[in-house]
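These notes concern the structure reproduced below.
Just one protein chain is left out here, and the rest sit where they should.
Then we have chain A:
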Amino acid sequence: MYDVKVYVTYKDSVLDPQGEAVKGAVHRLGVREIEEIRIGKYFEIKVRKTNRPIEIVIEEICDKLLANVNMETYRYEIREEV
């Protein structure tokens, strides 16, 4: 079994209005050091081991469903359960 974490965020070229709104609130809180906040999506996935390489499996679901590659990008971390 694998434990996989997938993070989906807007591409850098896409404005993130939610992140901007939260950044505004953080500044009103008085924390001035914050330069940028971007909001994304986070998925925790358990994957059964098969013959298919785990990266292929994860990238397939990311490309086809979890992210819209027109506007979003993703990265992932894989941890193998021992």
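Quick note on the criterion: contacts are C-beta pairs under 8 Å (C-beta built on N, C-alpha and C of every residue); 3 or more make two chains touch, one makes a residue touch a chain; residues count from 1.
In this section, contacts and distances are computed from a predicted model.
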So which of "NADH-quinone oxidoreductase subunit K", "Lactate utilization protein B", "Phosphoribosylformylglycinamidine synthase subunit PurQ" or "Alkylation response protein AidB-like acyl-CoA dehydrogenase" is the UniProt name of the chain that got left out?
"Phosphoribosylformylglycinamidine synthase subunit PurQ"
With the missing chain put back, one of A:15, A:29, A:56 or A:82 would touch it. Which one?
A:15
Where chain A meets the left-out chain, the residues are 10, 13-15, 17-18, 21, 41, 65-66, 68, 70-71
